[in-house]
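Shown here: the complex without one of its protein chains, the others still in place.
To keep things simple, chains are lettered A, B and C as they appear, and every chain counts its residues starting from 1.
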Amino acid sequence: MSDSLDDLRIRLSAFAQARNWGRFHSPKNLTAALAGEAGELVSVLQWREPTDALLERDRARLEDEMADVLIYLVRLADVCGTDLVEIANQKVDRNESRFPA
Amino acid sequence: MSDSLDDLRIRLSAFAQARNWGRFHSPKNLTAALAGEAGELVSVLQWREPTDALLERDRARLEDEMADVLIYLVRLADVCGTDLVEIANQKVDRNESRFPA
Amino acid sequence: MSDSLDDLRIRLSAFAQARNWGRFHSPKNLTAALAGEAGELVSVLQWREPTDALLERDRARLEDEMADVLIYLVRLADVCGTDLVEIANQKVDRNESRFPA
Partner (left out) sequence: MSDSLDDLRIRLSAFAQARNWGRFHSPKNLTAALAGEAGELVSVLQWREPTDALLERDRARLEDEMADVLIYLVRLADVCGTDLVEIANQKVDRNESRFPA
């Protein structure tokens, strides 16, 4: 995993440990938390047209929710012992075969 | 953004461009796609107890969905001009103030 | 559709029409709105154990989100011309074949 995403992983692990929150961070609970943030993310633009220019207030809300999604995704991968960037690249490898340019 | 997450961002952008898929990748559409993958992710463990050990077949499905979530998240951040790791670190900064250890 | 669910459908249609919100209520937008509420619903119990007794404050939040999910689901079915209870019963018919008791 990249250094700075790995730095984030280490930071989030220490954050959870310092608050004794590790006991809540089972894979199941983290998938629920991530789905909750993904729900907030999709709600930001629910009444917008795809062709609408992005409003500044929408961008700020999107970024807040994107941050939360990444945080729970990095925690989930960490407790599963998964290298996120590696599995994403493997998926893109498969997608390149499935969907030739 | 970290080098290797940035490599993934560049790879995904080229992948979309080579297939003329950029026209589908509006922020709104990408939030819907991400929410769809988050739904698949949360469904993997829906009937499991949080205390259950992770089955290998569940882990494989989780990793497949984690990869998809990261792919759409990186695409969404890219089309919004957002640095994912930076906004996540800013969010953790705020969380450290909100939730003292 | 049942009379009282049908009453709700008619009420929601009139509510949207009185506010000129029908133009926002495309199937695509309503699926995004429903996914947003489903995200809020799943977040209510994200740190709870499945075996935990339901806290009163959690029940109140669940009911608030259940109401929102039903509202968007009834609107979505209405704009699609779908009879919700009928399609659910057809699905249960199929599930009874797929999963014999």
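One rule holds for everything that comes next: contacts are C-beta pairs under 8 Å (C-beta built on N, C-alpha and C of every residue); 3 or more make two chains touch, one makes a residue touch a chain.
The shown structure was predicted, so the numbers you read here are calculated from the model rather than taken from an experiment.
Subunit B residues in contact with the hidden partner, per the touch definition given at the top, are 24, 29, 32-33, 35-40, 42-43, 45-47. Those residues of subunit A that touch the chain absent from the view are 28, 31-32, 35, 38-39, 42, 49-51.
Taking the whole complex into account, subunit C touches the unshown chain at residues 1-6, 8, 11-12, 15, 18-19, 26-29, 31-32, 34-35, 38-39, 41-42, 44-45, 48-52, 54, 59, 62-64, 66-71, 73-74, 76-77, 80, 82, 84-85, 87-92, 95-96, 99, 101.
Here is the rule we go by: only the chains that are shown with their structure count from here on.
Taking each chain's centre as the average of its CA atoms, subunit A and subunit C sit 26 Å apart. Centres computed as Cα averages put subunit A at a distance of 4 Å from subunit B.
Shown for subunit A are the residues that touch two or more other chains, namely 29, 32, 35, 38-39, 42, 45.
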